[in-house]
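For this view, one protein chain was removed and the others were kept in their places.
Chain naming follows the written order as A, B and C, and within any one chain the residues start at number 1.
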Amino acid sequence: MLIYEIGASGRSARAQYPVTQYPAAGEIPEALRRKVPAGLPEVSELQVVRHYTNLSQKNFAIDTQFYPLGSCTMKYNPRGAHKVAGLAGFLNRHPLAPEQFSQGFLSCLFELQEYLKDVTGMRAVSLTPMAGAQGEFAGVAMIRAYHEKNGDTQRTEILIPTAAHGTNPATAVMCGYQVREVAVGKDGDVDIEALRAAVGPQTAGLMMTNPSTCGVFERKIQEIADLVHEAGGLLYYDGANLNAILGKVKPGDMGFDVLHMNLHKTFATPHGGGGPGSGPVGVGPRLEPFVPTPIVGKRQTADGDVYYWRDKTEIPDSIGNLSAFMGNAGILIRAYAYARLLGKEGMNRVGEYATLNANYMARRLEQAGFKLAYPERRATHEFIITMSREAKELGVNAMDFAKRLLDYGYHAPTTYFPLLIPECLLIEPTETESKEELDGFCDALISILAEARETPELLTNAPVTLPVKRLDDVKAARDLDLVWKQSSSRTI
Amino acid sequence: MLIYEIGASGRSARAQYPVTQYPAAGEIPEALRRKVPAGLPEVSELQVVRHYTNLSQKNFAIDTQFYPLGSCTMKYNPRGAHKVAGLAGFLNRHPLAPEQFSQGFLSCLFELQEYLKDVTGMRAVSLTPMAGAQGEFAGVAMIRAYHEKNGDTQRTEILIPTAAHGTNPATAVMCGYQVREVAVGKDGDVDIEALRAAVGPQTAGLMMTNPSTCGVFERKIQEIADLVHEAGGLLYYDGANLNAILGKVKPGDMGFDVLHMNLHKTFATPHGGGGPGSGPVGVGPRLEPFVPTPIVGKRQTADGDVYYWRDKTEIPDSIGNLSAFMGNAGILIRAYAYARLLGKEGMNRVGEYATLNANYMARRLEQAGFKLAYPERRATHEFIITMSREAKELGVNAMDFAKRLLDYGYHAPTTYFPLLIPECLLIEPTETESKEELDGFCDALISILAEARETPELLTNAPVTLPVKRLDDVKAARDLDLVWKQSSSRTI
Amino acid sequence: MPFVPHTADDEQQMLATIGVSSIEALFDEIPKALRSGVLKQTPTGISEMDLLRLMGERAKQDQVRLSFLGAGAYHHHIPSAVWDLVGRGEFMTAYTPYQAEASQGTLQLIYEFQTMISRLTAMEVANASVYEGASAMAEAILMAVRANRKSKSHRILCAGSVHPNYLSACRNIVRNQNLHIDVVDTGDQSGTLDMAQMAVYEGQDYAALVVPYPNFFGALEDVDALTDWAAAQGMLVIAVVNPVALALLKPPGEWGAQGADIVVGEGQPLGVPLSSGGPYLGFMCCKQALVRQMPGRIIGRTNDLDGKTGFTLTLQAREQHIRRAKATSNICTNQGLLVTAATIHMSLLGDQGLYAVACDCHGGMMNLLNKALGIPGVSRRFSAAVFHEVVLRLPKPAAAVLATMAGDGILGGYDLGLVSPALADCMLTNVTETKNEADIDAFVSSLRRACEG
Partner (left out) sequence: MPFVPHTADDEQQMLATIGVSSIEALFDEIPKALRSGVLKQTPTGISEMDLLRLMGERAKQDQVRLSFLGAGAYHHHIPSAVWDLVGRGEFMTAYTPYQAEASQGTLQLIYEFQTMISRLTAMEVANASVYEGASAMAEAILMAVRANRKSKSHRILCAGSVHPNYLSACRNIVRNQNLHIDVVDTGDQSGTLDMAQMAVYEGQDYAALVVPYPNFFGALEDVDALTDWAAAQGMLVIAVVNPVALALLKPPGEWGAQGADIVVGEGQPLGVPLSSGGPYLGFMCCKQALVRQMPGRIIGRTNDLDGKTGFTLTLQAREQHIRRAKATSNICTNQGLLVTAATIHMSLLGDQGLYAVACDCHGGMMNLLNKALGIPGVSRRFSAAVFHEVVLRLPKPAAAVLATMAGDGILGGYDLGLVSPALADCMLTNVTETKNEADIDAFVSSLRRACEG
């Protein structure tokens, strides 16, 4: 039932709006007034609370289930970080509040910038991008600004390995570039020969992530960096997967000129059913003049340090603002809180235990007969198994495995990504899951493999324990039904 | 799985406790130190969050289901009231904080006392009792103190109608009285002749509620009051059911000398899976000197009104304090908030719509073939149907109906109470439920009645859609298993 | 209409079904003379927005910078997860779990609580809570009188070092059943009971001895000796304990040769905010043999029809809704939601966490004490070891010192002059893990000024 379907004309949650103290008309010209009510739901407060409480229970979430979703880093979102973001001083701070009423907030952001520089080995950080994809946009836009500043206008291409996340090519295009794909070898590393063939004076840059979405660490990274740099291109690091290397390697040390981070992954801010995120960018010396504004600066004064916004007047070559205000402040506060809770020791442990968990699961599953995509490689924070044999021999595909896992009470891994591995499941356990949880998941997969052999319809019919069975996506796209159509009949 | 069963020795939620700054020993003598750790769960923060989130989903609650539980008044608990009780100034206020840091809190309590006097028609109110039963205790203890003060020591009996809630007789005994039950007539009213026979010089008082738990208004209330008063007894009003008459009749006007109210019912504070409650007492002139302490007083000063605690020094005949501090303050704040949200108009509506809802359901069910316990009477805020015919003819009892309702997604009504009506269901919809919800419930009952005739095992096997099926209560009481036994082996 | 969902249409249809023309008609059985008009003292309703504003202003009036008040209610860190979970509608707005199948969440949680609190006290069984600490002690006294079958005495012996509010509440509660509580004086030197003094009570017929731990003065009684002494006298031992202290201190189940018989206490320090005194939770544990005399709800583990594990209310025949006048107590609504908080709190802290908290409380208190003793005229009033609260003797009346400190926004402690004129120059000061070095220094310098000024 939709919230609309439990409403009734004239019903309302009366405690939630003011007794209007003013005449409705005011100075709004008749021609500009709304004539018919919008048609929002007409429900009581209890109905709203009950409806959305019940709806929420139809979701899987980190707080209810293990969520080994590769390339998503679904780890525990500390409630303490959520709580501090909800402090009245932060919650009610207006984005344009003057400096004197902003020192608490700005000091957190300034320190977060410092931590992120520390963690990535970059020279400067801007916190403003609102998700990974906007971070990518900022990064590639800076690459473009750099080349333009150098008058280097023949650079029209961005190189992207085939394993890359879809946002990478989409971003390159939004920044006005053509995308040239670079093959990935059988071992999961970039095919150096293919890269050599692709790189040239038209190369604006290379976007890649390391560890890659193949779940392996690109071993020839220094060679790659040299290749691109020698051709005059810059290196973009997609830092969505920073969880794998936190405290272990810094992208800056690998030769990257710019990166974005997904704080909603590595820094444990909740995913919220699809967002919000936060995608700060870090830059090396070449791109420092171009960082998106605003960023937080610190000024020494007689009364102590004062934090302030640095904007285009201080950073004239900046690619500028990408949103009305400063980005997803509340997420940044959560990330800052997380960084403080962990501290440097804790951050070192993130990469370690994320990697331990992934390698443990990979080995357990391999021993149980699953096929790893890169059996000769160490897993990083995630790894891939491929079901192509099962698809061929048993008629059950990766999606069937994924759906059947839901029946076992586990969220499915990422399916069919990266695209280059057929019938794959990308599994990322994160460091916050216990051995018991990992074992439970492996046991479930093993038992599903047995089902696949004996009763494959258990897989192809799955899920059967959830609020709905498999949905008709074709119908959804064909008979588009995007809004509820029943209309309201009252007048204002 | 118990929280213990997901733990592992040495695991902990490390962010949640201090790095001990002090040497453990301190001055605690060796002989008084604990030798073996207590054996609390050893779990991560994520495990705790996930475990209790999942556990919570195994509950029915007002926020998820319609809960027509008679004599319990399960209505919407406004989230706004919950929020104000959580304001830091209230949450962190120490119970022994000096007056100068208590004016905000005390002013709310003072005003709440005034509202409750207004609503009940009583002379004074004490907010200190922590639930209905403690309110009853305070009330009967005051009756006793009154008679003792008058030297009236031969009064050893409390009269209680058979329909009364179990706390009434239990309370009378805790106050040192013997209980004499008074019959209730076929029409749901107290049997006046039986009362006349029971009342006498040994009568300390009569405890009753009006409307009674039979879901009808005691029409001869004035006659009853006169009878008891003439015999020198006092009248106690069990105000758990105030929802029925809010804004319509005041117990003080009916002649009651003392009452308690269940704020966790009528004043919409949440029930919390069994508590906390709040059971303020109101008294008429006879019992005013005996009210339990503390209560809030107001003093006029040059700087304006000052609120303060009145204790035994001001109320020397008080029956005194019944808890270490002042009662369930946080619940009182919620009740105050609720009263402010409703205001006097809103309170008048409570009784009206609670009554409308109950009478509507009663009529719908009666029309569908259910047997009302008191078909000739108006329902109040609740009403009773009896399944004795179905029990006899179809072999399904009231409990079977109740359990089957759970499968339909409705909480069961109160079963087998009041005790005098065989195979009864006591149904209380409250004013916050919509007609749609009431209709859905009636439809479910009607459909269950059809099932009872055709496939009674659907009822006797119910519930089948919940986390467990019917539980073995006999085993629970026989093979007592009240704590988990596996022991811890570590040392401090 | 706040919280009333009825539309005009709904109302008309419902009245038509009932067969009356107005809601008013539904009240026709109420004698006209009794019908009341509109309310007089109750103001007009306000919106939630106005409520939040109003209450925000009131709450702000009561904010304090720094508090060292304890005396039975203690400020501890509560993990954010605790109340995020407790506030979930499924816990907060559920009723008492009478319908077990629809209440497994609450029921399992209480079973876990019973396990945790039993382990913390080293007792065999526990109930699902009573109101709070003082009334829990009263219930324990009533229970002891029922349970002590050897002695049929209606008299109870109680350490004078128990919280004075607990003592008065107990007297107020048990008095009507003709029970008497005799009090053993606290040693003026030690601040605890003197074993030598106990001899006076030997051979007298008491149903039970009540031992607070730590006692009201923060001090640790000689619990082994007291327990053995009471057992020898045929008295049951009722322990009244602070649960946080038990992470560090010998639990009542291990006192003396046989342990305490009944253990109660205030559960507030386990995840419940100070909140002006409530809602808190009283906990209650006992030896297995006494379980049928224990009041309050008890959850048992059992099986369902399919043999699956489940949880249910058990031993209900002790309770008022079944046994009515013969019940063990009149308690019905208890402190369920606070039990939820305490259970989650204990899970998050675990053994290591609660131990660390207890150590920090004790260490912080010792630190404060040492620093305070450097102030001329300030001394330690009692000699017995303490946990996280101590009685300081001051060079002036405590009331005056506290008033001065309040001027600095600091609540320095509890004025013991309110309890006894003999202690008018004493205050009871508490330190928990929430106080850092800077807080302690702020206390000490404020106290110094107050003592000197």
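The rule is simple: a residue touches a chain if its C-beta (ideal position, glycine included) is under 8 Å from a C-beta of that chain, and two chains touch if they have at least 3 such contacts.
Owing to the predicted nature of the structure, the values given are computational and were not obtained by experimental measurement.
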{"item": "In the full complex, displayed partners of the excluded chain", "value": "A, B, C"}
{"item": "Absent-chain contact - pick from A:123, A:229, A:371 or A:470", "value": "A:470"}
{"item": "For subunit B, the residues touching the chain missing from this view", "value": "8-11, 14-19, 43-47, 49, 53, 78-80, 82-83"}
{"item": "Those residues of subunit C which, in the complete complex, touch the missing chain", "value": "47-49, 52, 77, 79-80, 84, 87-88, 433-434"}
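Note that in this section only the chains that are shown with their structure count from here on.
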{"item": "Two or more partner chains touched - positions in subunit B", "value": "11, 15, 45, 49, 53, 57, 62-64, 75-76, 78, 80, 341, 432-435"}
{"item": "Where subunit C touches two or more other chains at once, by residue number", "value": "1-6, 10, 45, 47-48, 79, 81, 89-90"}
